[in-house]
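Left out: one protein chain. Kept in place: all the others.
For clarity, chains are labelled A and B in written order, and residue numbers in each chain start from 1.
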Amino acid sequence: MSVLIEAIGFGIALGAVIALGAVGFTVQFGISNVLNITYGALLTVAAYLGYYLLQLGWNVWVALAVTSVAMAVLSVIFNRLLLAPLSRRGTSFVGVVIVTVAAGIILQYCVVAVAGPDTVSYGQLSGSTVKFADLVFTTSQLIILAIAVVLMVALHMLLTRTQFGRAMRATSANPVVARGCGIDTDRVIDVTWLISGALCGAAGVALAISTVTFDFTLGPTFLIYMIAAAVLGGIGQPHGAMLGGMVVGVVSQVASAYSNPAYQDAYAFAVLILMLLIRPRGLFSAGTASARRLAG
Amino acid sequence: MVVLLVYLGTDLLAAWGLNLEFGVTGVVNFAYIVLVAAGAYFYSVFTLGSPAASGGFQEYILGMKLPVVVAIVASALICGVLGCLIGVTGLKRLRADYQAMVMLVISILATTIIGADTGLFDGNAGLSLVPNPLASINLATRGWYYVAMVAVVCVIGYLVLRRFTGGPIGRTLRAVREDEDAAVAVGKNIIGLRLVVQAVGGVYAGLSGALLVGVIGGWSPSSWEYVETLALLTAIIVGGLGNDGGVAIGTVIVPVLILQGVQFLPQIHSVPGLTEDLGWIILGLLTIAFVFLRPQGLIPEHRPRYGPRRRAGASAVAVAGGPAGVTLADAPVTVAGGPAPVVVSDRPAPADPDGNGSGPPRRHLAELVALRPAEAAGTANGPAGGAAAKPIITVTGMVKRYGGVHAVDGASFSIDAGRITGLIGPNGAGKSTALGLISGFLRLDGGQIEFNGRDISRLPAFRRARLGIVRTFQLPREFRALTTIENLLVAAPGQRAESLAGLVAGASLWRRDEAMLVERATGLLETFGMLHVQDERAGHLSGGQKRMLEVMRALMVSPRVLVLDEPMAGLSPALSERVEAACRELADGGLSILLVEHELRAVERLCERVVVMAQGKVISEGRMAELRTRKEVQDAYVIG
Partner (left out) sequence: MSSAEPSLATRGLVAGYGDIPVVRGVDIEVRAGELVAVVGPNGAGKSTLLKAILGLAKVIEGQVLADGADITRAPLQKLVRLGIGYVPQTDDVFDPLKVRENLLMGGYLLDKQTRAARMEEVLAIFPALRSRLNRYVGTMSGGERKMTAIGRALMLTPKVLVLDEPTAGLSVALTEMVLTEQVRALADHGHAVLLVEQKAQAALRLADRAYVLVQGSVAMAAPAAQVLASPEMAEVFLGGQLKQQQAADQ
């Protein structure tokens, strides 16, 4: 039983990180209707950026904040430079995926060229442990959990309580009518990319903290966890991605606790494949919007 | 050098296989490298012998000591089967980028599982000490013999490949790539074709892997990361999607020159491994550059021409294609897009570029359409109002639901044999849905459809097309990358060239059939005044021409029942007349036609009997003149 509890604990901690990244991914999809595979490489870049800031002696949480900002800016540039032009030209969906995979490879190998292919580590940051009932968490995990919760709540408030947040949801749902309301959709799109980029940055650093040692495959691997979470919750819907992240985190940890840990990633991969083949619109989605988008 | 040449050869095989799947047929198999790996792994376990015999430090399944040729062939065949299995995942109609991602994840999943399960193929350590197939030859010269062996396999591989990518089959596969629904409408078995292509692609992958591992001697998960598929894709994109020669050039440039070649650059000692990383970075940049700037590749796909040689300055068929690459850019070629492609032919264009009335006497249309003999339904040539027409298709109580809405709500009517039946009704009446149900593109939620007394309610759309129930689409769905005449040739039913015998025997079997088809097709083109654009890419035709092509293509299928979806919409009066005249002539020749139209004057001129639908039901039937006076019809149209 304690194996299960322990696994759930790990799952919650991991789930928080996955949720962060998944929400960033799903928000991007919502606004651009593009499957952005480069997101994985951006996670890697964030992780390594945090690493270098740590080498410079910075506090890890400050590094996380700074990296988030950096990735926010990088994401906007990425959209304007690469993705938006592709969409304007009417490139097919396959063409876009090929380009985002290629961009991911470029970024990834730049990272390898600079930092080398060996694993790096943020070092022992875990801090002391804390017990909640039978669940044991390290302070790092708790801080990450807290950050994730705060960011998710902030995003929720933004999207549902502010005019601008509603404008973001409106532009995502129907850009023509949004313009018909006088909304400056270009600005809304830029800000959306800023936000999703920031989440990507935070998730990347948080991942590095959670996995302790990592290499350049960090991004692509966990990208799949995040896409699985996003699809589970209904692609394009932030609340779904939050929930999906927790589910994916817990399920993968519990599954690997009871079997060969080398297969841990395999469960997440299988979940995504099965979801897309069997129920692409997600488990708890509002249905039609997601389904329509995935059928092209 | 030897190794480089072997890499070139094996990469060629793999690239050709992937090109067949993706470039020609449009199958998004981004897990292709898994098939190559399978070839390498199976060859290894077929030749390593038992684990104990091969050093005792590796664990793997199926250790056997088969003769080399058997091992290679067996691996290739297994990979063909695996290719089909992977292909099954592609049958779900997901958006293309999600399909691509599923494949990539399958690729990553495969490396993860094979890496973790040491019992399968020795996990991450991989297999080593794989015997070289030419082990019996002296070590000094072995290398060059290997190169020769690979070269021979490549030559044979190329010749076999051409059987698939050239000729009528190549045309059909490209039609599947361009527009699956339109391909179904002309009777192509999409699922069967895709699986065959994936099996063949798998075989090529397996060969590639087996030959590669033979010279390297070892194989582990690090050799087949998911990015390797991208390297092959880049080779194909750079070289020319859908063009075997182009792909060969792309293979020389990308995997060989770039990935391997960078190793020969002077090492930058302060940063170990930089050159390999540089190779991938250059590859990525190249991919993006080509997708943006030249998606059709260095040597674009070109289509054969059937017309006479043009004078200088004419539009070449091997058009660089402007901005619209073959699979990567979906935007139809518009004036707003990049450099406008040359559309006008050099022959002095007639005043109405869409038509010319004069010319050599036309062949009888019914001949050209190769109408099948009218069925026992009988009164094929009955004069209007003569003997009661017998139905060739009867629909009873058709129901189609979308969520809570009944698009079609218990519609029943029949289509008369050898006559033109009209189907009219205001927008939202359910006419298009009814058409989709009859042609098999939509599934019935209730009711029945009978064709000549046979229940076809559950028959898949492509089989209905083969039976002779052929539909057109409201918005023209031309096979953009094929030429005008090819759009017609591909539609002809029952081509021997597309059968197994045709594949094996080659052109000698179908050359004459093809010639007859070309005659039929040119006859049709002449009748409809489009012979002068026969070698133009269909994507470059004007809107009116595309609509005519839609009709002609349906006629090439030798239909028994032609279901026309608003064929006059957007046609100039001259062209509308042409279509009308053709319909009349064909009906006289025994063709049954269902005409869904808004142009009610044409409906009145052409149709013996008209069915009126509104709100998903049939509300009235009869001659148009009568219908106009009936209150329920007036209400439906004018109130809505």
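The working rule: contacts are C-beta pairs under 8 Å (C-beta built on N, C-alpha and C of every residue); 3 or more make two chains touch, one makes a residue touch a chain.
Since this is a predicted model, take the numbers as computed values, not measurements.
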Contact partner of the left-out chain, one of B:145, B:306, B:441 or B:637: B:637
Selected from A:178, A:218 or A:235 as touching the chain missing from the view: A:178
Touch list for chain B against the chain that is not drawn: 334-335, 426-428, 543, 569-570, 598-601, 603-604, 624, 627-628, 633-634, 637-640
Residue numbers in chain A that touch the chain omitted from display: 163, 166-167, 169-170, 172-174, 176-184, 237, 286, 288-289
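The criterion applied here is as follows: only the chains that are shown with their structure count from here on.
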Centroid spacing, where centroids are CA-atom means, of chain A and chain B in whole angstrom: 36
Chain B to chain A touching residues, read off their complex: 28, 89, 92-98, 100-102, 104-106, 108-109, 112-113, 115-116, 227, 230, 233-234, 237, 271-274, 277-278, 280-281, 283-285, 287-288, 291-292, 295, 323, 325, 327-331, 337
Complex contacts: residues of chain A adjacent to chain B: 34-35, 37, 82, 85-86, 89-99, 101-103, 105-106, 108-110, 112-113, 116-117, 220-221, 224, 227, 260, 262-263, 265-266, 269-270, 272-273, 276-277, 280, 293-296
